[in-house]
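Note that one protein chain is taken out, while the other chains of the complex remain in position.
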Amino acid sequence: MQAKKLKCKIAGIGAWGSYFDSWQALQQLLGGEPLPDTKNKGPKPTIIPANERRRAPLPVRLAVESSWQATQSAGLAPDTLTCVFASGLGDTELTDYMCRTLASEQKELSPTKFHNSVHNAPAGYWTISTGTMSAANSVAGYEESVSLTLVEALIQCVTEHKPMLVTFYDAPVADVLKPILSNQETFAFSLVILPVDANIDGVEVTAEITPAEQPAWPALQSSSEYIASMYADNPSAKILCLAELIATSNGNKSVTMPLSQGTSVSFTRS
Amino acid sequence: MKIDIIDYETCSAAGLNLKALRTSLKHHDSGLIKNNLPGSDLDTWIGLVEQVSNVNDLGRWQSRNNALAALGYEQGTIRQTVAGLISKYGAARVGLVMGSSTSSIDRTETAYTQLDESGNLTEQFKQPFVHNPHAPSLFMAHLTGITGPSLTINTACSSSAKVFATGARWLETGIVDAVLVGGVDTLCLSVLHGFNSLQLLSPNPCKPFDQHRDGINLGEASGFAVLQRTGENSNSSGISLTGYGESSDAYHMSHPHPEGLGARLSMTQALEQANREAADIDYINLHGTSSRANDLIEGQLISELFPDTTQCSSTKAWMGHTLGAAGITEAIIAMDTLHTNIIPGSKNLETLDEALSLSIKASDEHKVCQHVMTNSFGFGGNNCTLLFSRSE
Partner (left out) sequence: MATQTESELKMAQLMVEALNLEDMEADEIDPEEQLFGDGLGLDSIDALEISLAISKEYGVQIKAEDEGTREAFATLRSLTAFVENKK
């Protein structure tokens, strides 16, 4: 069977990192603006009820903040969206806490930290905070997290004809795991993806999966060292190659990402 | 939706493979034992797969989780089936979707007990492909030679139920011609002490839906199934995935919705997708963890939604709650009733919870089923229901 072309519409974007707190601010950095003098504190998304927020670890707050921004910019109620959350590394601070505690004499774990340690914690907090009862997926694809998750979300959008929220987030890695998982940057990015016939304005994108031998990530147009470092080490920041495609309507029309050992996926703007 | 199940295999404390599981189910032999996991003195019962410790030649891939995945993949004909599909369609036209909650955190735990004097990872544990949530798929792609898309779903205890939904969608769009879906989770200190911190572990063999149930037993398992579009493979098992439902509770991270609203949605969606009525369902393999909350809420919901003719059971007293592997383990038990024509009883059930009135009993029932379902509910209020039917 021939693979269907996966066509959709990007109708909302959210972004959060140490030096940007919105998609607009990130676009300025991509466009060559200098970094602000100070790092952002937070985020502290107020959409999470206070009672849940006090328990929410950084990756959850990152994911929820950027998801909220994307739904706001699309002008859609969050609870109408089916969601997919992706992180290449998960919450390594909680992994570190659990493994450190379990290697000690006193092995009692905090029940709150334990339930937060599931990879789908951001999906859980998001659905609780917004009253979303639709499907919430939580996936991982290591260095290909971004391409695999985009394909997963587009497929769900096309086959089930559902409006989707897709969020990527990765936080700095705990010290012990740094030698093998090097990321030290904070990054979250969200897209609201709609079926192509949706009655809302958006950037139309078509994805096509093709065979490829050992595909590699493309170079970014941005010359910022900060952006380059995130793109290299933070699995979620791999979305920046698509972000550049969306941000510049007069630049490249297409970007190709590695999807697996034997396939790549191209995204083309129409 | 028309998806055929070409082959399936399961490995748990109740049987190293599907054949052994059928025997354990038939004789009501439980695989649960008193907790003897090294480093853990918790008073509970576990479903341990003893043979896992013999798989220690995985080199840079070594972890208990990967060992259990490798052990499961050697069972039955699953390896031959996948190899045949790779040679027929090409490795890049076969997809892989694994579900897990622990991924390989067992290995990270061990690494932390052997840090060097400066608190750094020692050489043998510098395994980037193991210490990350995608580890199960990275390893299985390596083991199988699949080079098509491979994704790991980590939605706690619904993980390896959701792999069927994702695999079905991939096939529907034609991005692959076959998908290997799987689930794997292993016993480790994180889950034992984690569930202990929630005061959910039972010091006794678990008794799902019983009036006197007092908590869950944890277990470990791996399981696999091969999916293809209907009619594209004449060697199908005769079983089809005809519906799935996926939903969220939007209620609490570690407590089910009191009225089971999310679970209701996932069950009704699965029925709608399969174009079936509740009365068409012959058997439901329940999530049935044996916790006070889950069994009460799930049980009440079932009696609201399904007639008495729908027989139900929880099979967790055979191998424990295998967390991220529970979805596929129980999907296989449910679909295999279409092959064995035996609905397994709800083992260890003596006195049904007096607040419940669903069709559930400890003894087996011989019945030629047409449609069966299975429920999987996870932390974060993450629900998945699968519906399997005899192929037309």
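As written, the chain order gives the labels A and B, with residue 1 at the start of each chain.
Methods note: a contact is a pair of C-beta atoms (placed from the backbone, for glycine too) under 8 Å apart; a residue touches a chain by one contact, two chains touch by 3 or more.
Just so we're clear, the structure is a prediction, and the values are computed from it rather than from any experiment.
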item	value
Given A:Gln28, A:Gln72 or A:Thr112, the one touching the chain that is not displayed	A:Thr112
Identified contact with the non-displayed chain, of A:Asn51, A:Ser223 or A:Ser249	A:Asn51
On subunit B, residues whose C-beta touches the chain left out of the figure	197-199, 214, 252-255
Interface with the undisplayed chain - residues on subunit A	50-51, 53-55, 106, 108, 110-112, 115
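As a working rule, only the chains that are shown with their structure count from here on.
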item	value
Subunit A-subunit B separation of Cα centroids, rounded to whole Å	27
Complex contact set, residues of subunit A against subunit B	1-4, 6, 55, 79, 87-90, 95, 98-103, 107-111, 114-121, 123-125, 127-128, 130-142, 145, 148-149, 151-152, 155-156, 158-160, 176-177, 179-181, 209, 211, 259-263
Residue ranges of subunit B touching subunit A (in the complex, touch as defined)	39-40, 90-92, 101, 103, 105, 108-109, 111-113, 115, 119-121, 126-129, 131-134, 137-138, 141, 147-156, 162, 166, 169-170, 172-175, 177, 189-190, 193-198, 229, 246-254, 261-262, 265, 378-382
